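Complex shown without one protein chain; remaining protein chains in place.
Naming follows writing order (A, B and C), and every chain is counted from residue 1.
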């Protein structure tokens, strides 16, 4: 076979008894890197600093689960109720991360970058934020990364911003997102309802500041949500009859009561 | 709507501005738990001890990626080459974790439990291991969790066993698996080729010792492999022409050279 | 590359400007075979007789759609509501054809074959049917292919049996299924509710009489259900707001009133 039909990969090299991920022995990574740090290495090509590693693990934790009502969870549970293997439920759940559900991360990254272009052309942060919001209003769109069905102040977004500040990882995307939040707040009469920054917006800004490609911003969300899809599919099979009609409204929570992390975890 | 049509969930409770996963505020978990620890909490219902948390992160790291040749990677790349969204590649890759590819974890957990039943009926560890191997030989089966296309000694399995020992998490499933490994080694003439314990077998034994349900043993593998599926789908789109015919043999590795983790990570 | 690494396929051969499916030019098939006949050729290797072709088209029509409540439809709609591409909805719907939803066809084919084995060992049709039903009762199982959430007499099953009779395609699987139906009817007190033969059972018996492999019995159902999945995903996107919570109970039918096929179609 001629040389020119060969293709290249830069991710992982496999030889007998030796697996190198981005050059590092996989067995050496085990126990020394968290899964978040190892995933960052694989996706970005280099080890994260300790601060970035901690930030990335926090991003992955942020979307771990959002209860039974999101369409992704319902798609996974509807597959589970037919007796299909767990991986089939997970796969159907992943397919539900469409443009309106997780895909918002990529849209928000692009939105912020269009604002940063304005700044490179001479606008101030404030002017860029105002221009973006005005464009959304003219197009009759909700700015991507803003608004939530349930939360008026998304606790996950607040925590991500706080961590970015404390870990000195706040960059121009986060600053622009927060400026946009201010502008939107001053125009709530126009939008007709409060539009707080949501967890998708916060992930978009923080991952963009970390240098993630648009497509990988969404991918981070997929990793984050996987344990939730698994937990719901498993619970469906363990606790519910097969072939039931799943109504997203008629459910009650019967799990552990509210509790706090032990001190050693803080 | 009558009370009896309602259904229950014990995973996550959602109220305005408050998300509790297994009772813990999600925003409080961020930055305080690794993603591995948080996923363990969601799947198992309680926080892991620090030792279990570290073990679980290591399990997730163990199957991060295995290069371009597994069918799951090829399924993901074949979807990526058509221009489909990244989540579609991931979904197709997840579907390829069938009985022969990842599903081995569940089979091995069941195999080990049948051996533990023998021990509860009075057999010794050694007798149970011999009985299981003899049954596999009679059925003309490779014992689940053993053998590898490429590795004669799977470095990931060795590392998981070492960590289980050091963290004092080694239990009866790991001990039985290792006894089976000895028995198989003494009968390599019968099997016709070396059958080292593989990473699936090691994950099966360690997660079984941690108390995971069979179905969730496989699920751990799904979480672990997701960054690899994402990285391959993304690389396919970034580096290769669309609609190419992907030959799993004609590739070269052109990534980072072998390197070691910095001292602070050890 | 050595000869022995090559692999074989017997389905379709492709050469420039010539596509042969099972040896027949695809362009010659167009307009001369119905899609049902062409699909039969591809799956079974030979052209169907006109009677078999008509039977196979009827089987495909039988499961075209079953309204909004099946889990497959709900999985497809939950993906559609997120703005994902139509093929993603279809894919999620296909994943929901698990063991309890369509998979019943394969189970019923195996069940009938175990009864035919009894007959080859000397039992009469009646004895075989009684043995099978007694085994199901002992195992506390509903016999596969029987019972329906909504229908007490499944009109699709009745029509398939009538056509098999008229087209002289009724074979031993259909006869055994009908004998089982009689036995079950005589024991309705034991089962506690009527258990009519359902469309899955009828498809299982008829496709088994046509010589389909177990796995392909289910596959026929997949083909049949695809237009329904597509129609529901499309309707969801055209008529409903994005990201809605889909309740399978709160819907009304607002389509065409009951009507009859024109005479020329009868």
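As a convention for this text, a residue touches a chain if its C-beta (ideal position, glycine included) is under 8 Å from a C-beta of that chain, and two chains touch if they have at least 3 such contacts.
Quick caveat, the model's predicted, so the values are computed rather than measured.
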Which displayed chains the unshown chain touches: A, B, C
Contacting the left-out chain in the complete assembly, out of C:90, C:128, C:180 or C:208: C:90
Listed residues C:110, C:123 or C:159, member touching the removed chain: C:159
Of C:52, C:68 or C:128, the residue in touch with the unshown chain: C:68
Interface with the unshown chain - residue positions in subunit A: 84-85, 87-88, 91, 95
Touch list for subunit B against the chain that is not drawn: 1, 69, 71-72, 74-75, 78-79, 81-85, 88-89, 91-92, 95-103, 149, 242-243, 245-249
Touching residues (missing chain, whole complex) on subunit C: 1, 5-36, 38-39, 42-43, 45, 47, 54, 57-58, 60-62, 64-69, 86-88, 90-92, 94-95, 97-98, 102, 150-156, 158-160, 163, 213, 215-216, 218-219, 222-224, 226-228, 230-232, 234-235, 237, 239-240, 244, 246-247, 250-262, 265-266
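Heads up, the rule we're going with is that only the chains that are shown with their structure count from here on.
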Chain centre separation (subunit B, subunit C; CA means) in Å: 35
Inter-chain centre distance, subunit A versus subunit C - centres from mean C-alpha coordinates, in Å: 40
Mean-CA-position distance for subunit B and subunit A (Å): 23
Multi-chain contact residues (two or more partners), subunit A: 1, 69, 88, 91-92, 95, 97, 102, 246-247
